[in-house]
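What follows is a single structure, written as C-alpha cells, with notes after it.
All protein chains of the complex are present and in place, except for one that has been dropped.
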Amino acid sequence: MSDIAAGNEHHHHHPFLQHHFEDLGQQHEASTLGMWMFLSTEILFFGGILCAYWIYRVMYPEAWALAAHQQNALYGGINTIVLIISSLTMALAVRAAQLGSRTWQLIMLFTTLIFGSIFLVVKGIEYSMHWHEGLFPGSHFTWHEHPALAQKVQLFMCFYWGMTGLHALHMVIGAGLLLWIIGRAWRNDFGPEYYAPVEIMGLYWHFVDIVWIFLFPFLYLIHGVHHG
Amino acid sequence: MMVADFPLWPDQASSFAKDVDNLYIFLIILCGAVSVGVFLTIFYFAIKFRRRPDNEIAQEYEPPKLLEVMWIAIPSVIFMGLFVWGSWLYFHLARVPDDALDIYATGKQWMWKFQHPSGQREINALHVPVNRPIKITMASEDVIHSLFFPYFRTKADVLPNRYRTMWFQATKTGRYHIFCAEYCGTMHSGMIGWVDVMEPADYQKWLAGGTEGSMASQGEQLFQKYACNTCHTNDATGRGPVLAGLYGKDVTLSSDTVVKADDNYIRESILNPQAKTAKGFQPIMPTFQGQVSEDDLMKLLAYVKSLASLQPAAQATTTKGTPQ
Amino acid sequence: MTTATLHDVRLSGATTSRNYINDEYGALSWLLTKDHKRIAILYLLSISVLFVLGGFFAMMMRIELLTPAGDLLTSDTYNKFFTLHGVVMIFFFLIPAIPAVLGNFLLPIQLGAKDLAFPKINLLSWYLYMAAAIIGLVVIVTGGVDTGWTFYTPFSTQYSNTHVFGTTFAAFIAGFSSILTGLNFIVTIHRMRAPGLTWYRLPLFVWALYATSVVMLLATPVLAITLTMLMIERTIGVGFFDPSLGGDPLLYQHMFWFYSHPAVYIMILPAMGVASDVVAAFTRKKIFGYRFVAFSSLAIAFLGFLVWAHHMFVAGISVYSALIFAFLSFFVAVPSAIKVFNWTATLYRASVSWQTPMLYILGFIGLFTIGGVTGLFLASLGLDIHVTDTYFVVAHFHYVMVGGTVMAYLAGIHYWWPKITGRMYPEWWARLAALLVFVGFNLTFFPQFILGYLGMPRRYHAYAPEFQVLNVLSTAGASVLAVGYVLPIIYLVWSIWFGRPAGPNPWGAVGLEWTTSSPPPKENFHETPVVTWDAYDYPAMMKAMGETQNV
Partner (left out) sequence: MADTHHEQLEHAPHSHVTGLGVYFAVFFALAIGTIVTWYASTIDLGMWNTPIALIIATIKAVLVILFFMHVIHSTRLTWVVVVASFLWLGVLFVLTFADYLTRGWAMK
C-alpha cells in the first residue's frame, strides 16, 4: 500500500483545481456538464411559458396577430442583431481564453457587456413606450382599436411582458456575471489549461441569445392581421 | 354506536352505478389477490429463509429469467384489459343520450343553483324524475367547483369559462347527496345539497308548483330586455344571424372555418361576439361580458335552444324593412 | 484479486478516529461547510423540524374530523391546515427527504468520491431550502394560506385572501434547491465514480437517485415558470390563466401537473433505491434482476412525464386526450410492479435478517403494493370519475408517499445510522416503533379507501354523519402513527451519546460505504478505492471476511 498522502500530491496542483477533483480535465468536464444541465432546466423554464403562449396563439390567432402588430419590429430587429453580435464577441472571448490572450479576452468580454447593455437600453425604451400607451396589463390597460379583441390582446401583453421580462432578467444576471468574469480575466486567471468559467459564461450568454431568437418572431412578427 | 349509520357501500341509485361498481369489485378481487399473494410470498420467504447460523449468507441461486418476462407481460395484458373496460365506461358517461331532460346548474361560492326548463329554480336541491336521463349543463360564476353525485357515481368539474355537461339516469327514488368535490374556499364543505329522485307523476306535480314561466320564456324576456331582437330578427333581414333553427347546426365563420352552434358557441357569441362572427355578418355586436349573469345566460341559451326546431322564415316573404 | 482489494480497503477504513464530525468545531464550521456529509446532517435537522410541523397540521385535521360538525377549528383554519400540511410535507419533507439527507450523505461515498461535483452548490441548495422554509414559516405565522397545495386558479389568483404569493414563492425557491441537488447528483454520478466502478456495479440506490435527479432537473423548471406566472397574475390582477381575458384555468392544471405528477416519482424513486439496498443487505444476496430494477427506475422517470393529466379526468380535458393519458398511466405501473416482484424473488433462498431496516422495508413493499394497485383504480377512466377528489385518492397517495416514501426513509435512516453517527440505535425500541408505524398507518389510511368510495370528498371540514365511524377509526390510527414517529426521534437522539459503537460494517453489508470507518473521515476514504466487484457481491465479501478472521 502506498503512502496515503502520496495520492494527493503526485501531480502538480493548478491553483484553481478543487481538492475533490483528480485533475483539471475532470473538473472542466464536470463544470461544463453541470452548466448544460442547468441550461436544460432553463429550456424547460422558458418552454413552459412558450407552451402556454402557443396554446393561446392557436386559440386566438387574430388577437395574437393584431397584438404582435402593435410591437415595434424595428426595435425588436435591432435588438436581435445586437444580441447576435454580443454572442459572436462572447464566443470570441472564449476563444481568446483558450488561446491564452488576456488582451483579446478583455476586449471581447467588454464588447459583449456593451452590446448586452445596448439591448437592455433598447428594451427599456420599448417598455416605457408600451407603458405610456397603456399596454401594461391590469387596471390601466387601454386598447381601443378593436374593442372585441381587447381582452385577448391584453392576454398577449401578459405574455409579452412576462416573456421579455424574464429574458431581460436573465440578461441582467448575465451582465453581472460578465463583470465578474471580466474581473477574473483582468487578473489573468484564464488560459489554455483553465478556462471553464469563461466557457460556462459563454454557454449561458448564448442560451439567452437563443431565447431571444425565438421571442423575436413570436412577439413581433406574427403575420395575418385582418383589419375588418 | 349505531350500526345502521355505518354504511360500507354507497347505494346504487343510477344506471351507471352498477357498471362502475362491477369494475370496482373486479379490481378489488384482482388487486386483492395479487397483493395478498405478494404479502404471503414475502412472509413465507422471510420466515423460511430467515438468517440462522447455517444460513449466514444467501445461497447463490438465480431464479429463471423467464420470471422477468412473465411479470412484465402478464400485468401489461391485464392493464390493457382494464384500460378498455375503464374507457368504455368513460365514453358511456361522456355520451349524453339525445332524449335527456335538460337541467341547468350554476356553481358559486358556496351554493349550487339549479334551473329547470319549465322555470323552477332551486338552491342546493335538485328534483329529478326516476328512470329518465338527465342532462346537466353547468358553469361556475367564480372558481372551479365540481358537481358530485356519489350515489350516481358521477361528477364533473364546473368551470368559470365554459359550459360543461354531465348526465345520469337515476334508477331509485329517494334522497341522495350532492357534494362539491373541487376545493373552492371557506365553505367548500358546506357547498352540499340533496337530489330528490321522484316518480314521474310526483315530479310533474312538483313542476306544477309556482314558477315565473319556463326558462325559455324567461330567456325570451331577457332577449327583449337586452334588445337582442333588434338585430336577431326572425327573418334574414336583420343585422345579426337568424336564431331560429340555429342551435345544433353548423355555422360558417367569417374565417371560413365551420363550427357547431353548441352551448359553448352560443355562450361565447353572447359574451365575446366578435371572436367567432358568422360569415356574411359584420362584427358589430357589443360584448355582454359582465352584464349577463350565468343564470341569465342559461336562460338565453334555453331560449335559443327552444328555437332549434323552428325553421327560419323564408327570405323573401317580408319586406326588407328597417330593423325594429 | 477481488477479495484482496476488498480486504485491504476494509482494513484501511477501520483505523482512524478522526472523522467528519470531529474534524472541525464550532457553528460556523457547520454553516459554511462544503462537506456533503455535514450538509446532509443540516438537511436532516431541518427536514425533521418541518416533518414535525407538517405532522402537527395533520394531527389537528384528524382531531377536527372526529366529529361530523366542524367544531374544533373554523373552516378557514381547517382549510389553511390541510394546505400547509400538503405544502410542508411535499415541498419541504418528501421531496428533499431521501435525496438531500441520505443521498447527500451516501452518494459520494457509494461512488468512492471525496465529495459531490459541486460542493458549494450543494451548500447553496441547503441555504435555498432554508430560505424557502423560512418564507414558509413567515407565511404560517402571519396567517397562512388556504388554496390547497395545488394552488388551482382562479381561486388562488383572484379569490383567496391569504398569503398565496409568499407560499408559491417559497415553493419556487424550494424548487431551485431541488434542481441544484439533482444537477449535482447527475454530474457526480457521471464524472466522479471511483476507478473500476462501472454503471452495472453501482448500488441500486445510486441508480434510483440518478433517475430521481433527471426528474428533478426536467420537471421542476416547469413548476417554477408556472408558479411565476401565477405570482404575476396574482400581483397585477390579470394574467395568463384569467378566464375574463380568455385564459384557461385548465392550462394552469396541465402545467402544474407536468411537474407535480413526476414529483411523485421524485418522492418514491429514492425510496425504491433504499429498498433495494436494504433488501440486499438484509438478505445477503444480490438483488434478483439487478438490471431490470436499475432500468425500471429510468423507465419510471420517463413514463412518469407522460401521465400527468390523469389528475384531470373530470376537470374538462378532451375525452380523447383522457384516453391517451389513461393508457400511459397503466403502463407506468409496469416498472413499479417489476421492482416489487424482483424484491420478492430476492428473498428466495436468501439469508433474511429481521432487523429494523428490513422490517420497515417489508412494510414498505406491502404498503407500496397497496398504494400501487389502488393507482390502477384511478387510472381506470370510468371508475376515476367516481373516486377522484374523494378520500379514496387521499388514501391512495398516502399509501404511496407515507407507506412508501416515509417507511423507506425510516428504513434508510436506521440502516445508515451507524454509518452516519458511528453508533447503533437500540434494536428493540426500533422494532417496536416499526410495528407501531405499520399498524398505525394502516388503521389511519385503510378506512379512507372505504370513505372515498362512499363519496366523502377531500378537503372537507365538516362531513355527513354516516362517515363518522370510519373517520374515528382513522383518527385513532393517526394517534398510534404519531407515537410510532415520535419514538425514533427520541431513541435516535439518545443513541448519539449512549448507543453502542458501530464499527465500520455492523450489518455485514457490501458497498463502498461499509468499507470506510463510521463515521467516515472528512474526505470519505483515506485513499481512492478501486472497485473490482459487482454490486451486492456478498459471496466475495463473506470470503474476504473469512480471510480476515483467519489472519
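So that you can tell them apart, the chains are marked A, B and C in the order they are listed, and the count of residues begins at 1 in each.
Please note the rule applied: contacts are C-beta pairs under 8 Å (C-beta built on N, C-alpha and C of every residue); 3 or more make two chains touch, one makes a residue touch a chain.
What you see is a predicted model; the values in this text were computed from it and never measured.
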Across C:Leu65, C:Leu107, C:Ile140 or C:Leu218, the one contacting the chain not displayed is C:Leu218
In the full complex, chain C touches the hidden chain through residues 190-191, 195-196, 218, 222, 250-251, 254-255, 258, 305-306, 308-309, 317-321, 324-325, 527-528, 530
Across the whole complex, the chain not displayed is touched by chain A residues 2, 7, 10-11, 22-26, 28-29, 32-33, 36-37, 39-40, 43-44, 47-48, 51, 54-55, 58-59, 73, 77, 80-81, 84-85, 87-88, 90-92, 94-95, 98-99, 192-196, 199, 202-203, 206-207, 209-210, 213-214, 216-217, 221-224
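Going forward, only the chains that are shown with their structure count from here on.
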Farthest chain relative to chain A (centres taken as mean CA coordinates): B
Per the C-alpha centroid definition, the whole-Å distance linking chain A and chain B comes out as 45
Residues within chain B bordering two or more other chains: 272, 289
Mind pulling the residue numbers of chain A that touch at least two other chains? 60, 151-152
In their shared complex, at which residues does chain B touch chain A? 255, 272-275, 282-283, 287, 289
Residues of chain C defined as touching chain B within the complex: 70, 75-76, 79, 146-148, 152, 154-155, 158-160, 243-244, 246-250, 283-285, 288-289, 292, 313-316, 319, 322-323, 326-327, 330-331, 333-334, 337-338, 340-342, 344-345, 347-354, 362, 365-366, 369-370, 373-374, 376-377, 379-386, 388-390, 450, 453-455, 457-466, 468-470, 538-539, 542
In their complex, what parts of chain B are in touch with chain C? 1, 5-10, 19-20, 23-24, 27, 31, 34-35, 38-39, 41-42, 45-47, 49-51, 55-63, 65, 67-68, 71-72, 75-76, 79-80, 82-83, 85-94, 109, 142-144, 146, 148, 150-151, 153-157, 159-162, 164, 177, 179-190, 192, 272, 289
